[in-house]
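Just dropping this structure here.
A single protein chain has been omitted; all remaining protein chains appear in their positions.
Our next item is chain A:
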Amino acid sequence: MQVSFLSPTARGADGRASSRKDDQDMDLDFSDLLGQHQTPKGSKDFKDGSIHVVTPGETITSDTQFMRGHGTYVEQEKLVSSVAGVVERVNKLISVKALNTRYSGEIGDVVVGRITEVTQKRWKVDVNGRQDAILMLSSINLPGGVQRRKQESDELQMRTFFMEGDLVVAELQAFFHDGAYSLHTRSLKYGKLRNGSFISVAPALVQRCKSHFHSLSMGVDVILGLNGYIWVSAYVPQNLDEIDTEQVYSNKNKEDISAEDRERIARVSNCILALAQELMFINDTVITFAYEASLQYPLKDLIKQEVKAAIANEAAASVDNLRG
């Protein structure tokens, strides 16, 4: 049995920290750290090096002419940061962009979420946001006809549709007055997730695209939730006209997921995590590139940090090639 015991490396190292041999290794280079976290690869911002890093409670400026933006508050006429991150200024407006945030949604977003609670006429759904999103009983497709009105009996058997722990893919429909998200699954694209595994990445890494449902060429389906929750599953041929509405709420995985299917799903999952580790944007093209790059490694090596970095770098090179 082989277990790799590693020494830690500096955050956002890119191999640099481990190769540095100078005596001042202990004073870590913050611009390195933040440049990595702030801007996914390929972004051209912050190249001038004038990064102002703040921690919560740190005074940004005592100049009263500035306005407070996101991530800041005013205390004793001073502008103070409420998060750890990088100061951004647009004219007189100062805001702090946090290094790591929860998902903040927009209407129309495709999200993957997990049911946390079943209450009166609604489900609460964890979508990696500041509070749980809400899925109303009236915002789902009831079995037995898309246009059926909801009845009292439906209310009593809500758990037959979605139970605590179930994973769903849904669309963000509206905001409640307290800022909570209202979701809906009123399309056959949306609903319960089966036949695969769940991974989670930073929400900022998933870009808004035309489609977040992808059937990749290697026979793996991927749903990229804009909240950073991603569902990787075995390929299921979809014909939206012929879906049995009873099947939408089934908990049964399909019978014939072979070991090869599982390996492909695991490989895709690890490729996505590799891209996330190297803070690269995640979309179907990059995933495919990463998958191709990963084929030279055996599956069980893909959990290694070093291999992940290599795969992500190769995928980044492929993307650059594509751009020309």
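The rule is short, and it goes like this: a residue touches a chain if its C-beta (ideal position, glycine included) is under 8 Å from a C-beta of that chain, and two chains touch if they have at least 3 such contacts; residues count from 1.
Here is the rule we use: contacts and distances are computed from a predicted model.
**Q** Select, from "non-specific serine/threonine protein kinase", "Golgi mannosyltransferase complex subunit", "Ribosomal RNA-processing protein 42" or "Eukaryotic translation initiation factor 3 subunit B", the UniProt-recorded name of the complex's unshown chain.
**A** UniProt protein name of the non-displayed chain: "Ribosomal RNA-processing protein 42".
**Q** Considering the complete complex, identify which of A:6, A:90 or A:156 is in touch with the unshown chain.
**A** Only one listed residue reaches the unshown chain, and that is A:6.
**Q** Which candidate, A:167, A:183 or A:290, sits in contact with the chain we can't see?
**A** Going through A:167, A:183 or A:290 one by one, A:167 is the residue touching the chain not shown.
**Q** On chain A, what residues meet the omitted chain?
**A** Chain A touches the missing chain through residues 1-13, 17, 23, 25-26, 28, 114-116, 126, 128, 163-167, 192-198, 200, 251-253, 257, 259, 262-263, 265-267, 269-270, 299-300, 302-305.
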